[in-house]
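Heads up, one of the protein chains got dropped from this complex, but the rest are sitting where they should.
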Amino acid sequence: MHKYLKKTLVISVFILTAIALYENFLLVPEYTGLRTGVSDYIISSGLSDTGSLNLITAVLYDYRAFDSLGESTVIFGAVSGIVLILSRKMLPVSSRGLSFIVKRTFGLVTPFIALFSLYVITHGHLSPGGGFQGGVILAVISIIFSIVYGSAFDYRRYSPQVKTAMETMGAFTFLGLGVVGILMEGFFLKNLGFLTARTGTLISAGSIPYVNFGVGIKVGAGLAIIFYSMIQKTFKEDF
Amino acid sequence: MMETRIILLIIVPLGTAFIIPFIDLINAKLRRFFVLLGISIQIFNLTSIVVQYFDQIRDGSLFLQYHLGGWQPPFGINLVMDNLSFLFIAIVTLSLLFIIIYSIGYVGHHEGKFYVLYFIIIAASNGAMLTGDLFNMYVFIELLTIASGALIAFQRSHPGSEAAIKYLFYNIIAGSLIFFGVLLTYFNLGTLTMADVANNFAALESGIQLFITAIFLTALLIKMGVFPFLFWLPKSYDSSPAPVTAVLSGVLSKIYLYLFIRLIWTVIGFETIVALNLNILLIDIALFSSFLGHVFALQANNIKRLLGYSSIGHIGMIFAVIMLNTEAGFYGGILHIIAHMFMKAGLFVACGYLLQYTVSNHYRDFKGVGLRDKPVFIAFIILLLSMIGMPPLLGFASKWFILMAFLEAQSYFGAFIVIFGSLTAVIYYLRYIAKGFEEVRLSEDDLKMEVFNQPLLSVLYREKIVTFITYAYTAVIIIFGFGFRFLNIPLRMSIESIMNVERYIELVLGG
Amino acid sequence: MIRLIIAYFLMFSGAGFALITVIGLLRFPDVYTRIHAGAVVLTISAVLVTLGTAVYVWEFFLSAKIILIGVFFLFSNPMATHAIARASYHREVALPKEYAIDAYSEYLGRDYDDSNSSS
Partner (left out) sequence: MMTATVVLENLLLIFLVLCAVMSVRFEEELISIIFLSTFSIVLTALYLLHRAADVALAEAVIGAGLSTAIFMSAISQIRHGDSD
């Protein structure tokens, strides 16, 4: 009886919430494109302002680069927290890896994955993609190593210390470019004008490719640390 | 006025947080040097801002801006420091400075990770208070949630992990609600700058206004721990280590109160709230929450959980008195925010010191705590008396102004809640003071069960730091208790910058 | 025009093979036969669809990228199938002793007549 009461309560709360949301979403006006102003300005003059063909990258790493700094700091904080919480665990994980066929095939495929991630990172201002996506693909390499070759191989190739150093390097690339923006152009994270070139080329959009590179390394190393610390003991306890 | 130093308030702690893991790889002994370096740069920065703009702070015309990336406000992100955010940044930085000096002596294990998360909290709290952009505010709120959630599980005990999961559950739901509200605002108004949104918000249909306001309010009620969503709060206060609890109670809830003031008065506008008939409802909810907090505190058998419930009571009271929208209400509310910040942080800091040799935080283990270290326990008693509202202390002044504000607005239920809170506080605090002076014979087994193993510093040095910080909090309470008139000018000026929304909008959008 | 016809033919035949895969996945009795359906036919279907798309867009760099995706399918799909089959054998998802011929256990030197305690 009690169980049915609970179930009815849950379902009624669910239905009431759904009705309330539905009623309120009816009030939202029909999609006619966003109000004029910010989006129109960015669409019309984003390319000439930033030199980035991909306007989403222009917004992410130039107009609202500070938000991207905050978002990548969220990943940084999550890495610190997860390593803090999980680093004492010692888990029984097989480090033999999978069979010979899988290992060989991934040995062939892995360089191409790395190449693809570099492509996604460095072409962030020309085609879809950017630092976050490319960084996650970089992290996938570490995950593949852990699964296919066993976590000991991953530890030998890219030890957590190397990953931490890479993460710090990426973070400081981002922050340093911002500070260089203060020193040279007067504003934090301002796009560096002297780096711009003809649009469409690889190094064209001011500091955006470098920021992308920093974010990519940072995100990739951070997510690899997260995955690795979930399957194996990562760091020594520092007492 | 464009000012580079206010961006340094955010990026210096951020840079310190980034560099600490790298320093750990090289030499773990060096990290404390970098921590002190970061903190001192931060303090120097804030002091230089105060010195340069002292006149403007005094006559209430302080208005510093920073356009990130050089983009004008509707297109880019802007940081704004007016009198309100200056006051909050000053007190939050002071409180966080005390707590980090305390934690240098307190944290025993994983010091590097603690400092990383702590500096992220410093950067994110400064960012959340400085920003003039809705989405950027959401980013910093997420940063605060992630960092504090990881810190709650810092002791890695079973209750700690449970509390952290509960905390993250509630707070990530609140964060996604804020994100949803920001999304709807952008969908309807096409802009994210607070001043621009404030300019156009009144023109929306009232249904959408209600929807957006309700979403933001729900999220902030969850974050602050007001009535329907208060159940995550005592548990997470109970099972996290003392400096983290001091941060949670002393700093984070105040930041969410600041964001609440910013969102309701600057962005949404109080006229809209009145037109939607939300203000009476919110006052009643907050007062009921305050009542519930005090009633729960009466039956709590655990000192940290008791302080958590008392926090719910006080935050509900502040919330209600601010929602009165009178000048007296703001005066009492912000004064009590300052008072509560120092009192609660000081209490948790003292608790962490006093409870370090007890088995648990339970009432029966509190026996004889006061005899072990009398000076700290006396400071603890002074802070408790300030919480109750004894006359020469800061708690009395702020509660008096709150009472006056409630009486002036003829909200007698609110006045009743203030007095009820003080009276119940007498009961539940005096219990603990009496228990603390009970004689106890310690056996060898009790002494062995230390809660915190392996302190980094030598015990003497560590105890000196901890005692010093407790005294510092007590000194702040006593000094401002006698001289709460010192706070008169900054309070008046910040109230003026709350009320004068047009000036904010004009200065942000104009240049 | 002929290019379009070729492209549509390739794509539709790929879709047909995908349909056969789904039917196989639904109709076949146990793990290994289903894996067989998923592996062989799905690889052909994916490669055919990518080839068809490459012919459809008919622009050098874009087509080259799409064909590279097809080559990647050709590598990865059989390998994934192999890993899945092996894992399901080791985990005994489908009990190996039900089958008449079990060459892999002979290769491994296992004997399934006893109580198998090894995991």
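Labels for the chains are A, B and C, by order of writing; each one numbers its residues from 1.
What we mean here is this: a residue touches a chain if its C-beta (ideal position, glycine included) is under 8 Å from a C-beta of that chain, and two chains touch if they have at least 3 such contacts.
Treat the numbers as computed from the prediction; the structure is a model and nothing was measured.
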Chains on display which the left-out chain touches in the complete complex: A
Among A:L27, A:I56, A:A165 or A:L195, residue touching the chain not depicted: A:I56
Per the touch definition above, residue among A:V74, A:V102, A:I137 or A:L192 touching the missing chain: A:I137
Chain not shown: contacting residue from A:G51, A:G129, A:G181 or A:G214: A:G129
Chain not shown, touching residues in chain A: 54, 56-57, 88-93, 120, 128-130, 132-133, 136-137, 139-140, 143, 147, 223, 226-227, 230-231
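Criterion: only the chains that are shown with their structure count from here on.
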Chain C, residues touching no fewer than two other chains: none
Of chain B, residues touching chain A in the complex: 4, 7, 11, 14-15, 17-19, 21-22, 24-25, 28, 66-71, 74-77, 108-114, 116-117, 120, 123-124, 127, 135-136, 139-140, 142-143, 146-147, 149-151, 153-154, 156, 161, 164, 184, 186-192, 205, 207-208, 211, 454, 456
Footprint of chain B on chain A - complex, ascending: 24, 27-29, 34-39, 41-42, 62-67, 69-71, 73-74, 76-78, 80-85, 87-88, 161, 164-165, 167-168, 171-172, 175, 178-179, 181-182, 185-191, 237-239
Residue ranges of chain C touching chain A (in the complex, touch as defined): 72, 75-76, 79, 82-83, 86
